[in-house]
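Here the complex is missing a single protein chain, while all its other protein chains stay put.
Our next item is chain A:
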Amino acid sequence: MTSRTPGRRAVPLPSLAVLASGALLLGACSSGSGTGPDEGASASSDPVAGGDLRFAITVDSRCIDPQQVGNNDAIAVARQTVASLTAQDPDSGEIVPWLAESWEVSDDASSYTFHLRDDATYADGTPVDAESVKTNFDAIVALGATASLGSQYLVGYEGTTVTDAQTLTVDFAAPSAQFLQASSTFSLGLLSPASADLTPEERCAGDFVGSGPFSVQSYTQDQEIVLAKVPGYDWSSDADEHTGEAYLDTVTFPVIPESSVRSGSLASGQIDATAAIAAVDQPQFDGNGFWLEQRANPGVTYQLFPKESSPLASDEAVRVAISKGIDRQQIVDTVLTERSEPATAVLSHSTPLFEDLGDALAYDPDGAEQLLDDAGWVVGDDGIREKDGQRLSTTVTFWQDPAPLELVQQQLRQIGVDLQLQHVEIAESTAIKESGDFDFDYYNLTRSDPDVLRLIFSANARNINDRAAEEVDDLLDRSAAATDPAERGQLVTEASRLLVEHGHAIPVYELSTTIAASDRVHGLTFEGSSRLDFYGAWVQQS
């Protein structure tokens, strides 16, 4: 079944892509004979300090303030400029010390006490003390909508109490088990107290002073952002592999909007690395003096979210049939990169406490057809099912990569479901979603804590399904208060299973980030939330 040719994507290369990959081949050949980057991978074991790393991003979203950014490119820049209270180990998902040496969580997960290390400072020399942490959290809450990620983590924030210079307690009005992981994110990364007095615009323009291994050296709109290492930085997290200052003197982020130009620039050595190489171009960089590293973004996988207040999506048979009618493996095999993974649960496999749901998400077109038959959806003349004069047809509006959904569209047609796709710009998609005029929504959410499940699905939180409370909500709400990982994991997995079984969640595939870099580049990697981490990166001097 999986070897079936996917009709519309069978020839997925528009002429530009062909042209671009041609350029790549040529570029790769010429650079290979020139500087001989092949020796890079083996010759190096000891990190070399110094130099500049050029890492291309796709867009300048006009803001690099860690507490305000929400765009992946901006996050790649902003993450390097701040240290957080905690860090998350990318392998184990465990929360480990960074600016806080230790912490205690109250039994109901509504109160967090952090003990700070005493040697950390902001880039302007002011010490990272308890008072400055309070200033940060208060400022994020005050920023409100422009700090949308940070405010989400601080929902129910009652205040921070400073006990002494090194000790502070953060209190919430209700249990908030997600906060410990949230304290490791860039959104709650710490800026110097002076930065809190700046306007949001000044901070967006890079005027803030952070606490991380790099600081903003220059920011030229639409052109490039340059970060310089912070001299004297010596408070790396327990998840880092070295201590002391960052290896690189500077990291330059040129903005290159065209995908084929990013590929050509990497192949010809005009940039050293990027995380934005199109899937069709990636094989060129697997070897040949380059390397690829891919990591699934933790959090909620790409999925269709039924809005169950609409008549069509309120029919459980329709929802479950759609889920059964999606061949997830085929999507990975045909339109995604080699290293991609299909969704095997509501959460992606890099999320802490993840459990594979196994057969619950198996491809079962016969089962899907059976469900629809039993529910009275009869196949009409054009192959699309109907019931009481209503066609089984719906439109999904989205701005993300269209290829996976185009394949889903064909797969669903096999079981008599007509999925219309409306691919638009972010701006338009946001507006349509706000109007609420749709049956199914489509997106993913990167968050390295299973609480994202509750945040989105619980009838008492976001309630993405727009439905009345039921069994699953009890599990989700309890998971917010569970501090024991084993108990929390069990609640989350059980909730995940119920969401899939009742078709409240229709997972499709895991979003992943792929670094493509020249062999000169070493140590560039992902932190726990699959954000880029330049602290351990270094460049082979030629």
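Things to note:
The rule is simple: a contact is a pair of C-beta atoms (placed from the backbone, for glycine too) under 8 Å apart; a residue touches a chain by one contact, two chains touch by 3 or more; residues count from 1.
Note that in this section contacts and distances are computed from a predicted model.
Its record in UniProt calls the unshown chain "ABC transporter permease", which is the match among "Alpha-D-ribose 1-methylphosphonate 5-phosphate C-P lyase", "Superfamily II DNA or RNA helicase, SNF2 family", "Cytochrome c oxidase subunit I" or "ABC transporter permease".
Of the candidate positions A:V170, A:L188, A:C204 or A:V396, contact with the unshown chain belongs to A:C204. Taking the complete complex into account, A:S151 is the one of A:S151, A:S237, A:T394 or A:S479 that touches the chain left out. When the whole complex is considered, the residue among A:D118, A:D234, A:E338 or A:E428 that touches the unshown chain is A:E428. Residue positions on chain A in contact with the hidden chain: 16, 19-20, 22-24, 26-27, 30, 59-63, 68-72, 74-75, 144-146, 148-149, 151-152, 199-201, 204-205, 220-224, 254-258, 260-261, 264-265, 267-268, 270, 425-428, 430-432, 434-435, 443-446, 455-456, 462, 464, in rising order.
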